[in-house]
Structure formats: C-alpha cells, structure tokens
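Note that one protein chain of the assembly has been removed; the remaining protein chains are unaltered in position.
The first chain written gets the first letter, and so on, giving A and B; residue counts start at 1 in each chain.
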Amino acid sequence: MKIAQKTIKFLLIAAITFFSTVGFASESDKKHDDQNDGGRVNTKEEVEAYILHHIKDSHDFSFWSYTSDEGERKHVGFPLPVIIWSSEGLVTFMSSEFHHNDDGHVIVEKNGLKFAKIHSKIYELEKGATTVSFDETHHATNAHKLLDFSITKSVVGILLIGFLLLFWFSRLAKQYKTKQVPTGFARVLEPLVLYVRDEIARPNIGEKHYRRFTGYLLTVFFFIWVLNLSGLTPLGFNVTGQLAVTGCLAIFTLVIYTVSGNKDYWMHMIWMPGVPVLIRPVLAIIELAGALIIKPFSLLVRLFANISAGHIVVMSLIAIMFTLKESLGVVGATGLSLVLSFFITLIEVLVAFLQAYIFTMLSALFIGMAVADHSEAH
Amino acid sequence: MVTYNLIGAGLIVIGAGIGLGQIGGKAMEGIARQPEATGKIQTAMIIIAALLEGLAFGALFLGK
Partner (left out) sequence: METLLNDFSPGLFVVSTILLLALIALMVKFAWKPILNSLEERESGIENALAAAENARKEMQNLQADNAKLVKEARAERDAMMKDARDVRDNMIAEAKEDAKEVTTKLIENAQASIQQEKQAALAEIKKNVAELSIGIAESVIKKELSNKNDQLELVEGLLKDVTLN
C-alpha cells in the first residue's frame, strides 16, 4: 500500500515536471549565427564555446535546445527572474526577455535603462547607447557590469539542494523521537552523519572542541557533495564550480577558524616563540599570509577547479561524438565518446565525494589547528 | 603570450605530477610496510595530495 502511494506520488511529480517543461518549450527565437550560447555544436570552436558557456552561471534554467524544421531555435526550460542593482536602483524582469541571447544583441529596456546579456553577464548600457559595441578583444566599450542578485541557475541549485537537505535531515531528526534506529532513507543518512562526525570532525578538531563545529562541517559536506553529484545529472548544475560559491564557503571556513583561534594560535602566528627575535616578524608575515590568504584560496580554487575541470572533461568527451565524426565515422565516434564519458563520469562520482571530503577535512584541520592546545607541544 | 602560458601550465602539471607520484608511491610503500596503518596513511596522503593539487590549480589559474 505504502509502495503504491509512493509510486503514485512519484508519477505525479514526474508528470508535473514533464508538462511544465513542455509548457515552457514554446519559447523560441531566431538564432544569430555568431551567437555562442550553445546552439550548434559541430566544430571544435563551437564545442569549446558551448562548454565554456555551460561552466558559467546561467540566467535561465534550460534543459536542452534544438532547431525546429522551420529553422527556429527552441529552448526547453524555465526562465528565471533577473534582479539587478543598476544605477537607478533595483530592476527586476524575467530572463526570458533576453530570448536566450548571450552576445548583447538583444537589448531589454526597463525603467529607461538598457540592459544586455554578454557571456552570461548582464551589462547596463551607457546613457544614449542603443546597441553594445565591442572592441577587438570582444569587450563591451559602452556598457558596464552590474551587481547581479538574480535567481540564477546556481541560486536555484542552492535553494533546491538546501531544501532537499533540510527535508532529509529534519526527517532523520524527527525519526529519533520515536525510534532508536531510523528506517528508510534516513538509515542511509545516519552513517554518513556519523562518518563526518567520527572521521572528519573528531580526529581533526579534537575531542574537546569538535562539537561546536560539527554542524558547520556537516552542512558544508552534504551541501558540496549533493551539489557535486547533482552537477553530474542532466540538470547540469555547476554550483560548486562557481567561484562565488566556493569563495563563500572558503570565507566561512576562514572566518570560523580566525574567530575561534585561541591565544596559542595567535601567539604562534604573530610572535612565534622559540625562534630568534629577528626572524619572528618574517615568520609572522608568512604565517599570516598562509592563514588568511593561502589556506582559503587553496580551498576555494581546489573545489572550483576540480568540479569545473570535471565538467569540462565530461563534456569534451561527449563532444568527441561531433569532433571525431569525420575521422572515426558516426558509430566509432559515438562509441568512443560513450565509453570514455561513461568511465570519466564514474570517476567524477568519486571526485564529487572526494572534493566534499577534502573541503570538509581541510576545514576541520584548519579549525583544529586554531583551537588546539599547544601546551603539550613545544 | 598564450604559448608562454601553456608552457607554464605544462611545467606546473609536470611538477604536480611528480609530486603526486611521490606522495602516492610513498603512501603505497608505507601501506606495504604497515598494512594496519592503511587508514591513517590514506588520510594523510589525501590531505597532502589535496594541498599539492590546490597549489597546482592555483598556479594554473593564476597563469591563465
């Protein structure tokens, strides 16, 4: 009975998703030939442009696009709201007004201001300009970037995964009220929570302090892991491949270990005991740079680079289908691409976990260094 | 300019590759010597590999 209910629920959700997607599929626009939003992907340059476009954040949630028989580009997906802080204040409109244009040819006028989207970034045109003009290196000359608080695809990803995590783990928390051992999906989550607590937080931070930081570490671990994995699904989130998101996570860790650092930690950082006085300032500079810049920078770049590189590799291998069509034939290229991308995707599943683990582990390590009692050492 | 960057990237990858190889090889030796310490060695190996990787990526992106 329960299974039947679940099946019905699942089918309902699937049907709603499908029909709403189809409902949005009516959007279409004439494609400019020089547009690099990932319309046609046949040549090497188009593949590269497509991949680079995918790696970036996007203002609309598109599943796929195709060219209809009439030569029109059809996009399947949702438009997302654009919220920007322009020179005239807050401006909001739906991203569908750009008609999937990504090279500044479509100008949206709001509140007397003109906006264009170039490479997934929204630009505000200078007063008086009607079209975006570019210099030789394809930089806009008469438009400038804005503070863009839009609900982009990454924000949707964060929200989605955030709600998912909240739902899963609050249900796990509720289960403990009635029983000792959780059942169902929560039973899968429990050992993961225990793993993070016992293998990451406890050994790296120490028995005395680990409780304070376990909540943060758990959140970060599951957030990164689930987002990494969702990036491998056809939804194609690249949230953990956005510098802004990884930077935000790294800065959280930085703030936590800077704020919770004890006297010993700062002592060792600023005025290292046990070394000649002359060397101490030099060491202080190195230590400060290490703690405040290098550690968070390595955290943010590692996650960003690994996930972005993973996406690029997977997509490049899929693109073998097109790029090697001439030399290997359709079947050969497709088969090669299928086999390679399959195995790389498997590796990426591992990397998804590994990166979440390493980020959490290093955060725990840094926090542990900041709160450790140095009294027994030195 | 692009070529220099590519050479730099190549050098970084060579360096990182040697480093990772060292880490992995030594970890394997350690595990072979003391199989009961496998867990600890693996954790330490992953941390050091991650640090090295961060360095390599940082250099790659700085040069890009």
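Brief remarks on what is shown
Heads up, the rule we're going with is that contacts are C-beta pairs under 8 Å (C-beta built on N, C-alpha and C of every residue); 3 or more make two chains touch, one makes a residue touch a chain.
Note that the structure is a prediction, hence the values are computed from the model and not measured.
Listed residues A:F63, A:F134, A:F149 or A:F353: the one in touch with the omitted chain is A:F149. For the chain left out of this panel, the touching residue among A:H53, A:K74, A:H105 or A:R197 is A:R197.
Considering the whole complex, the residue from A:L80, A:L232 or A:V245 that touches the absent chain is A:V245. Mapped onto subunit A, the footprint of the missing chain covers residues 56-57, 84-85, 121, 146-150, 152, 154-155, 158-159, 162, 165-166, 169-170, 172-174, 176-177, 180, 190, 193-194, 197, 211, 214-216, 218-219, 223, 242-245, 247-249, 251-252.
In this text, only the chains that are shown with their structure count from here on.
If you check the complex, the residues on subunit B that touch subunit A are 43, 46-47, 50-51, 53-55, 57-58, 60-61. Chain contact summary for the complex, subunit A toward subunit B: residues 297-299, 301-302, 305-306, 354, 357-358, 361-362, 365.
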